Every structure is written in C-alpha cells, then in structure tokens.
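Of the protein chains in this complex, all but one are displayed in their positions.
Chains here go by letter, A and B, matching the order in which they are written, and residues are numbered from 1 within each.
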Amino acid sequence: MAKSNEPFWWALFGAGGMVAALFMPITIVITSVLVMCNAETPDQLGRLFGNPLVRIYLFVLISLPMFHWAHRFRFTLVDLGLKAAKGPIAVLCYGSALAGTLIAALLLLGIWA
Amino acid sequence: MKSKEYIRPMRAMWWLHNTQLKLFMLRELTSVFVAGYAVFLIVLIAKFNTRTPVPLGVDPFGDTLRCPAALVFQLIALPFVIFHSVTWFNLTPKAIVLFRGEERVSPLVIAGGHYALWVLVSVLILLVVL
Partner (left out) sequence: MANQTISLEVFRYLPDQEDQPRFQTYQVPYREDWVVLDALNYVKDYLDGTLSYRWSCRMGVCGSCGMMVNGDPKLTCAAFLKDYYPKTIRVEPLTNFPVIRDLVINFDDFLHKLKEVKAWLIPKEEKPVSQGEYLQTPAELAQYKQYSMCINCMLCYAACPVYGIEPKFLGPAAIALGQRYNLDSRDGAKNERADFISSSEGIWECTFVGECTRVCPKHVDPAGAIQQAKVINTQDWWLSFLMPWGKK
C-alpha cells in the first residue's frame, strides 16, 4: 500500500467545512429571512453584490463548500453501497466542484454575464 | 479438514440500525444542502450580472430573491446547514489535539472557541449588511 494523495482533497474538505459552518448559516438568513421580513431589500443586497470584497467573500463561500460537498458526498455514495463505482464517482464529484468554482469565478469577475 | 466459515452479508440499510448511525447519515447529507446553497448563490450572482440599472427594467436579481421556491429551498436548507455547523464544531476537538504539559486542553474549550467564533462572525456580518 502506498501513501495516498487524499490529504490534498481532505484539506479542501476541511477548509470548505469550516467556511460553510462559520459563514453559511448567517448568509442564508440574510438572503432568505431578512429578505422575507423586508429587513433587507434586493437593492440593498444588490449594492453588496457589486462590492469587490463581498465578491471575494462569495467566491470563497461557493468554492470551498462545494469541495467540502464533493469529498463528503463521494464517500457517502460509497457508504450507501456504490463501492464499485468509486473512481467515476470521485471524478464526477470533484469535477462538479471544479466546474462550480470556475463558473463562480467567471461570474464574479464579470467576465461572464 | 477446515470447516466452512459462515460469512454474514452486510445489511444494505446498515445506517438505519441505530440512532447514532442515522444521525451520521443525516450529517453526511447536510453536504448536499451546503452545495445546494452554493449553487443558489451562483444563480443569484448570474441574475445580478444581468440586472438592468434602469428602475423600470426587469429585476431578475430581486425576482430570484423574492421567488417562493428560493425562499422555501433556503428555509429547508437552513436547519441542515446549521446541523452541519453544530456537528462540525462538536468534532473539532477530535482533530485539534492540544496539550498543556500533561493535561489535554478540554474539548469544551476547543468546541466552545469555535461556537464563540461562529457567533462573532455572524454578528459582524449582520452589522455590515444591515
């Protein structure tokens, strides 16, 4: 058995898990509860979405949690019995996270409208 | 002559066997809602980018934010994401092992520190947004 390269993915999983744990709940509250109660209007949020610092925040909040999901979901599918498709599942999961990261980057940089 | 050993097959729904295993599976499934909200954010940004500045123009960003499906999804996702946060912080003492001499730093301190950070971060963000 050789040493695995899993630490690469696990570091992303850990970072994504921490980012999601700390920042996602309050962000969801802002884009749902506060909008529902009119404590925050779309215009106000729009001004935030235009801010470059907020855009960096959003990129981190999208990309890292997606890698967290990819790593965790990949193992969950194996735990649920899909052990035989271990390889393709990993490619699909990390591939989706990479795609999400790329799309988010393009959108936030304004390159893609 | 060696007698035949009996090999018991693993139950397909092994995770229904006890409460801890059910909670484990629930914890793992929170990652789907985490990814789901990330995708929602991507959609939101895409809608924002197509927003016309003219007040009489269409507001896809505002429409998406106010859309009932979006609100329903987020209200379902929120408890799952909070469950992720709680289970995540509760497990940090297993990965973060610190010693002060012979004594191990209490798991309550390590988990508690994360919870405190969570509250601090959330309050700071609310102050920025409101």
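By our rule, contacts are C-beta pairs under 8 Å (C-beta built on N, C-alpha and C of every residue); 3 or more make two chains touch, one makes a residue touch a chain.
What you see is a predicted model, and the numbers here were worked out from it, not measured in a lab.
Participant: Which residues does chain A use to touch the chain missing from this display?
Facilitator: That gives, for chain A, the contact residues 1-8, 10-11, 14, 75-76, 78-79, 81, 83.
Participant: Of the residues in chain B, which ones touch the absent chain?
Facilitator: 3-8, 10, 14-15, 17-18, 20-21, 24, 28, 91, 94-97, 99, 101-104
Operating definition for what follows: only the chains that are shown with their structure count from here on.
Participant: Centroid of chain A to centroid of chain B, CA atoms only: how many Å?
Facilitator: About 10 Å, centre to centre.
Participant: Mind pulling up the chain A residues that touch chain B in the complex?
Facilitator: Going by the criterion above, the answer is residues 14, 17-18, 20-32, 34-36, 39-46, 48-50, 58, 61-63, 65-66, 68-70, 72-73, 75-76, 79, 81, 100, 103-104, 107-108, 110, 112-113.
Participant: Can you list the residues on chain B that touch chain A in the complex?
Facilitator: Spelled out, the residues of chain B in touch with chain A are 12, 15, 25, 28-29, 31-32, 34-35, 37-42, 44-46, 48-51, 59, 61-62, 65-66, 70-71, 74-75, 77-78, 81-82, 84-85, 88-89, 95, 114, 117-118, 121-122, 125-126, 129-130.
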